[in-house]
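Mind having a look at this structure? Questions to follow.
Entry: subunit A
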Amino acid sequence: MDALLGQVHALVAWAFSLANDYDVPSLIEAGVFFLFAGLALLFACGVIFFRNVVHSALSLTATFICVACLYLSIGADFMGAVQILVYGGAVAVLIVMAIMLTRRDNMAHSNPSRGLFRHAAAAVLTGLFLSGMAAVAILSPFKSAPQSLGDAAPGLADLMLSHYVLPFEVAAVLLLIAMIGAIVLAKGAEER
Partner candidate 1 sequence: MEFPLLSTILIAPLVAAFALCFVPKDDREMIRRVAASATIFMLCLTVYAFFNFDTLEGGVQFAEKIPWVADLGVCYSVGVDGISMPLLLLVGVIGISAVYTSWNTEKRPKEFFILLLLLIAGVTGTFIARDLFLFLLSYELFVIPVFIMVLVWGSTKRLPKEFVAMKFIVFLLMGSAFMLVGVVLLYVNAYPAGERTFDFDALRLAGEMGRFSDSFQISTFPLLLLGFGSLLSMFPFHSWSPDGHAAAPTAVSMIHAGILKKLGAYGLIRVGVLLLPVGAKYWSPLIVTTAVMGVLYAAYIVMAQKDLKYIIGYSSVSHMGYILLGIMTLNATSVSGAVANMVAHGMMTALFFSQIGYIYERTHLRSIPELRGLAHYMPHLTIGFMLAGMTSLGLPGLIEFLPEFTIFVGTFGVYPVQALIAIFVIVFTALYVLRLLATLLFGPKDEKYAEIPDEQGASMVPLIVLGVFIVGFGLFPSLLMNVIDCGIEPLAPVFEQIANAPTMMGGVR
Partner candidate 2 sequence: MDFWAISIEIAITVLMLLTLLVDLLLPKDSDRRAVAFITVIGLVSVFVFSLGQYHLSPSETFYMGLFIADNYSLFFKQLFILGMIFVVLFSLEYAHKFIRYRGEFYSILLSSLLGMCVMASANDFITLFVGLELMTISFYILVGFRMDKAASGEAAVKYLLVGSGSTAVMLYGISLIYGATGSLDFLTICRNIHLFYAAGLAGVVLIMAGFFFKLSAIPFHMWAPDVYQGAPTPVTALLAMSSKAAGLAVFMRVLYVAFPILGTYWMTLLAAASALSMIGGNLMAMKQKDVKRMLAYSSIAQAGYMMAAMASADYAGIKAVMFYATLYLFANVGAFAVLSVVEEERGGTTHAHITGLSEASPMLAAVMTISLVSMAGVPPTAGFAGKIYIFTAAVDYGYVWLAFVGFVMSMMSIYYYLLVVRAMYRDLEPQEEDSARPIVPNFSVRVTALLSAAATLVVGVWPDFLARATNFASQTFMR
């Protein structure tokens, strides 16, 4: 009982203190973060739990966009743009196309899941992984010190074309090969 009273006290005191030092920008920041993060997680869950795979795909796109918004919120504007373009655009289209090409019948139950046991096991495993990662995040005494490195796009361009030009070129080859490979595989599938 006492503990409860204590909590109530604290709540009241907090309300007062809130009035005292009302840090608007920080709260807005928090609001934005929680809004988009929450939405992203919600949509992510939608990817998994929608019965209709098209809905899942749309949900995935929504997740991507929410994440892009988060990027924007911490100043990674270029990254946000890439996210929207590549994920929200290209990948989503690819996926929807794939769905259309591999499924021509009723979409109602087009996103089946494994059995109950598998869900339970997956939940345990996922939970363990999550708690591990959370523990890692919490146990690490990061000394965060946000700073501005200037505009992201020029900074990235600078890196990409000087420091990391080689990976950049290799990534080009990678995309080329992925394209060729995808064509070959898909073509092979067609020519039955």
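How were these candidates chosen? In short, all candidates are chains of the complex that A comes from, given by their letters.
Quick note on the criterion: a contact is a pair of C-beta atoms (placed from the backbone, for glycine too) under 8 Å apart; a residue touches a chain by one contact, two chains touch by 3 or more; residues count from 1.
The shown structure was predicted, so the numbers you read here are calculated from the model rather than taken from an experiment.
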Candidate from this complex that touches subunit A, chosen among 1 or 2: 2
Residues on subunit A engaged by candidate 2 in the complex (per definition of touch): 132-133, 135-137, 139-142, 162-167, 170-171, 173-174, 176-178, 180-182, 184-185, 187-189, 191
